[in-house]
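A single protein chain has been omitted; all remaining protein chains appear in their positions.
Up next, subunit A:
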Amino acid sequence: MSNLKTTLTGYTGYRGREGHWAFLLHRITGLGVVLFLAIHILDTSFVYFAPQLYDEVLKVYRSTLFGIGEVVLVFCLFYHGVNGIRIAYLDLLAPKAWTIEKTRRSAYLVLVITLVLWVPSAGYMIYNLLRHNFGMFGG
């Protein structure tokens, strides 16, 4: 328990700014995606192991709550992927660019690219959710 407290105070108290926030976001989005992935592999296996149950899975996926979760998931994967490219590029090709100044700028660039990918995707997904679940835009 004291371990958890140390972790949380470390996460909130450490003032590493952009590099620290990127680390936290990378970790949280990664854990979110892998949790969903484990569920997703198992629910997709219903298509083979219990096809009649897969309709129930689809009903859950079409619910408003899952629709909102899906929009969050898309953000998580986009962020984790774009920030992952930054990490791979710096580690494998340009290790000398791991400086505070440069990583601060690249951390913002990652956020901008993520938003450019996510905002239109989220907009279209929310449009579809409102259309199918709330009968808007002509149902």
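The rule is simple: a residue touches a chain if its C-beta (ideal position, glycine included) is under 8 Å from a C-beta of that chain, and two chains touch if they have at least 3 such contacts; residues count from 1.
Operating definition for what follows: contacts and distances are computed from a predicted model.
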Protein that the absent chain corresponds to, by UniProt name, given "Succinate dehydrogenase", "RNA polymerase sigma-70 factor (ECF subfamily)", "ABC transporter permease" or "Sulfite oxidase-like oxidoreductase": "Succinate dehydrogenase"
Residues belonging to subunit A that touch the chain removed from view: 3, 7, 27, 30-31, 33-34, 37-38, 41-42, 44-45, 47-49, 51, 54-55, 58, 61-62, 66-67, 70, 73-74, 77-78, 81, 84-85, 87-88, 91-92, 121, 124-125, 128, 132
